[in-house]
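Subset of chains shown; positions unchanged.
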Amino acid sequence: MEEPGFTPRTDLAIEVGAILEREEKEVEDELDGVDLHIEPHENYKKTHIEIFSAAGEKIMSKPMGHYITIESEYLKENNPEIHKEIIEEVADCLRGLLPTHSGILKVLIIGLGNRQATPDTLGPYVCDKVLVTRHLAEFVPEAIDDSVCHLSSLAPGVMGLTGIETSEIVKGVCEHIHPDCIIAIDALGARSATRINSTIQISNTGISPGAGIGNKRKKLDINTMGCPVIAIGVPTVVDAATLINDTMDTLIESMLAESTNAEFYSMLRDLGDQEKYSLIREVITPTIGNLFVTPKDMDEVIMYLGNIIANAINIAVHPGITIDDVNKYRY
Amino acid sequence: MEEPGFTPRTDLAIEVGAILEREEKEVEDELDGVDLHIEPHENYKKTHIEIFSAAGEKIMSKPMGHYITIESEYLKENNPEIHKEIIEEVADCLRGLLPTHSGILKVLIIGLGNRQATPDTLGPYVCDKVLVTRHLAEFVPEAIDDSVCHLSSLAPGVMGLTGIETSEIVKGVCEHIHPDCIIAIDALGARSATRINSTIQISNTGISPGAGIGNKRKKLDINTMGCPVIAIGVPTVVDAATLINDTMDTLIESMLAESTNAEFYSMLRDLGDQEKYSLIREVITPTIGNLFVTPKDMDEVIMYLGNIIANAINIAVHPGITIDDVNKYRY
Amino acid sequence: MEEPGFTPRTDLAIEVGAILEREEKEVEDELDGVDLHIEPHENYKKTHIEIFSAAGEKIMSKPMGHYITIESEYLKENNPEIHKEIIEEVADCLRGLLPTHSGILKVLIIGLGNRQATPDTLGPYVCDKVLVTRHLAEFVPEAIDDSVCHLSSLAPGVMGLTGIETSEIVKGVCEHIHPDCIIAIDALGARSATRINSTIQISNTGISPGAGIGNKRKKLDINTMGCPVIAIGVPTVVDAATLINDTMDTLIESMLAESTNAEFYSMLRDLGDQEKYSLIREVITPTIGNLFVTPKDMDEVIMYLGNIIANAINIAVHPGITIDDVNKYRY
């Protein structure tokens, strides 16, 4: 699980300052090196951001590539009909990012995160739900046909429990099984509490698993792994300091709207973002540096999200599995 | 799990305004109808509050009776030595509150809370760890002797999942098995984040399980159950709004200390506590009304707390089990 | 979980000697006081046994009432289509056994068994999956309408862990919430390994939860509970001694078929069933008296069975929930 710090950097491309500003100010002018395409649907919103030049990388603080976001409040609800719709959309997005390949695709699913902390179980949950076939292809080839690709799946655990960088484990496995493509699933830290459990981001630029100690995160991407890495992420927590910071901002703004107190207002304004965040951390660290904020029904929502993502993967990578098979993989 | 609202009311007697003020202001004068006895130990602090008159009930907004609190940061750590010390202290407190009885005591352990939400599993966890003997006494009396009392144990679940008020379930069972005493264990909501997982409160005035819907909580106490109800509670969460409120207070205070801005300061002061809390809830409700704040290592700490409480119960109620047997009940 | 002994008695009406013989010998003559109706379907077999007189009770060693069995190998497989079919059939059977009632039905679901032993988790699993509404009816009546009945649900645990007879807990709760009907779900011990996970029995004559110690089982039925008790049971284990006994029988028979050794054959025949079973228990008790036999994929199959039963209950008791809602309750 990514632990968010208060920086312009965010795991979600749609939360990057430049994108947020455009939306807020309803600016219509193009961003240099960035293509932005928003598709409203009845039950969800799809945003496709493509960063296609060095200028775009700089503006977005993210590497070139595709970042597709599906936003829907229905992700949090037990709504099989709309989930089916979203599964098809996510599968379509995945198909567009998979490497083109003449033969049978070899895909490795990596479920990042810690099985023992509810909001961090998304990755391992998806690992358990995808249709694993690689061993059949190897040991009982007569049992399978062209309707399935060669899928393998691994939940490598987190460094705090294994003592090993996740990238070392995945790299080691890749060197033995040579996948054409990795799909890595992780729970993310959101910048804004409103996005918790209501956003799925799919990108083709890799992912940095939460490193915990020292923040030395080794990224999983085409350079480190030797094959394309598609990342699927869902924000499931915000850290307590971020939440407090944002709520205070809203609150102070609303209180000051009615105040004529220019001096204090400007003092607060002068207090830069980073400074204010540091102050908050300082105040809360002794007691709650270790706290996180998560919904009460997280265990239930993980099942919805996990089944949506696992099904979308099954449909996208296995040629013979269709949306009609979707209920088979919901248990 | 109790859900805290922002009111002077708190589940912990040591967080009641009158007590906090005394501590803050180092006031030494007596509270009317309230005895307060603080015992500092090397590794923990014990506070014994006795409310003994109607005046005391009014000041404390709590019924007459004993409220004993053990506070220790070591509760959160894997420290078997100090835990053993605390087990003995909690067992002593329990013994002092158990009904005196000439024969073999019949005790019913009630583990309140939801097995599926990590910070709410304390009660059910303790249920699983106490040494249950009642069925042996009934069906194979030759298998046991006077070294054990008649202990039974039930985790009734939460109303949101059973559809039944917890008090109805417990009352129904009591009418059939007629215990001399109930010991009910629950996770509480703390008023202050600093108390999370570092405080155990033992009282003999009953407990109101979190009612969830409608806040119609039916209390478990001697009046409703027909036998004394000892409550053991540990705060394991704070709600997000309370945390934000407290952090803001600290923060604004520290910012204003350096400000000469009297007007804004007084505006904030004039904003009463309840008003400010309502404002915060208003700001955050749409997005995070459903959020709670809990430590990242909650699953681990539940094991420490649960084993301490279960062992203290085993030692306090079973005449033949001593502190030396404590490791037997740690798995 | 019922622990099977080797006696003519079995929890499944279709395993009663009189019924088995008819099937084996293809006898067509009627059983006195017993109606037997077999309905073959493409994907399952339905057997409806009604015991309607004292004579029938004697032949069947079971109380008067209805015993409906659904048998299907598909219960063990991930087959949502056929499961849907079986859900409808089980719901139909349940509807036929529910008390007729002019107003809104009050139903209490009792999930018997131990949450911590995989093959015994069926009852608690179903408890978690039914749509609980009773608390809404009581506390937020405006939130629900006539499309749902008043459903509550309790997993009382097993006597070995609670120290309390299950019937005492359920009886106590009934006296407070006064249901019109109880539906109790339990894992059963099968007489034959072939029936494991492939049989659902629905009856309206109550159920005896596994008592463990002393075999003093207090039955849940209309006499003890004061309202009709519908039981839904699935055999999930056989005990090791029963399995060995049956396999030996088959084996010896097949070996002796080729033997001319009349003497030994008659010796084995003369060894009565009970004697032989005792001998087996004697041989194995020191080492494996404590063993049970269960399928390797039990954890997966419990999900199939649990979802089928929970959905059938939801459809049967809630007037406004139909087979089309079935996927909502599969998570």
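Quick notes
By letter and in written order, the chains are A, B and C; residue numbering begins at 1 in each of them.
Quick note on the criterion: contacts are C-beta pairs under 8 Å (C-beta built on N, C-alpha and C of every residue); 3 or more make two chains touch, one makes a residue touch a chain.
As the structure is a prediction and not an experimental result, all values here were calculated from the model.
Here 3 copies sit in place, and the number of copies making up the whole complex of this structure is 4.
Simple rule for what comes next: only the chains that are shown with their structure count from here on.
Centroid to centroid, with C-alpha atoms defining each point, chain A and chain C lie 44 Å apart. Averaged C-alpha coordinates put the centre of chain A at 38 Å from the centre of chain B. Chain centres here are Cα means. That of chain B falls 41 Å from that of chain C.
By the touch criterion stated above, chain A contacts chain B in their complex at residues 116-118, 192-194, 196, 240, 243-244, 247-248, 250-251, 254-255, 259, 261, 263-264, 267-268, 271, 279-280, 283-284, 286-288, 290-297, 299. The part of chain A that touches chain C in the complex is made up of residues 78-80, 300, 303-304, 307, 327-328, 330-331. Chain contact summary for the complex, chain B toward chain C: residues 115, 127-128, 132-136, 139-140, 150-157, 159-165, 168-169, 171-177, 213-214, 216.
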